[in-house]
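Note that this complex is displayed minus one protein chain, with the remaining chains in position.
Showing chain A:
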Amino acid sequence: MTATVATTAALALGDDALVLSHRLGEWAGHAPVLEEEVALANIALDLLGQARVLLSMVGDEDELAYLREERAFTNLQLVEQPNGDFAHTIARQLYFSTYQHLLYAALAGGEGEFAPLAAKAVNEVAYHRDHAEQWTLRLGDGTDVGHERMRRACEALWRFTGEMFQPVAGLDVDWAGLEAAWLESVGDVLERATLTLPEGPRVTAWSAGAGRQGVHTEPFGRMLAEMQHLHRSHPGASW
């Protein structure tokens, strides 16, 4: 694998999709209503499909997914965060799908090599974003318990959101514009959900762009251990 800007970008986007898909897959059999079993699996499958296309642009999808170690993954720290309760999962989805939708819409409108992929994926991501928004509204503006849980989840994940707007080499995007649009959109959804944008820093001293550089949070290694164990136990086998 040669580290061209295109592979850097494909890996960054592919790893985001791969890791978030894995986290959503952990919900199977645990969702609060049957419709969410279907919806969360649906989103996980869309993301896995995107990951497979992106990783295949770089090399063998399974080698990249199963044989890289923690320090070689370049996903955002946000997507590797554990599912937590349903509110944490939804807050993570709201933050990420809003970002991904804005990013893919920008890429789809450009002429870069990610345009065809983004053009296809942007429709899927629009649905993910809608799903996250609708649940943010229900949880935030439903019961007191829901409101409090949604508020806490939005706060807990806030410090991982700044990393999304660290420019990725090979993606020709107006990152500042993306960040402004993201803040406006998330702010609007939270307001409609009777919540407010958290006030803490969106980039902490150690998390600025760290995931993109292969520096991750502690739960990530454990996630990879589970994900890669079987594949690594049978070197060279095909499945």
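Everything that follows uses one rule, which is that contacts are C-beta pairs under 8 Å (C-beta built on N, C-alpha and C of every residue); 3 or more make two chains touch, one makes a residue touch a chain; residues count from 1.
The rule is simple: contacts and distances are computed from a predicted model.
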The chain missing from this complex carries, among "Nitrogenase protein alpha chain", "Phenylacetate-CoA oxygenase subunit PaaA", "Electron transfer flavoprotein subunit beta" or "Cytochrome ubiquinol oxidase subunit I", the UniProt name "Phenylacetate-CoA oxygenase subunit PaaA"
Looking at the whole complex, which of A:H131, A:R151 or A:R212 touches the chain that is not displayed?
-> A:H131
Identified contact with the non-displayed chain, of A:E35, A:E111 or A:E218 = A:E35
Mind listing the chain A residues that contact the chain we can't see here?
-> 18, 22, 25-26, 28-39, 41-42, 44-45, 48-49, 51-52, 55, 61-62, 65-66, 85-86, 127, 130-131, 133-135, 137-139, 141-143, 145-147, 149, 191-192, 226-227, 229-231, 234, 236-239
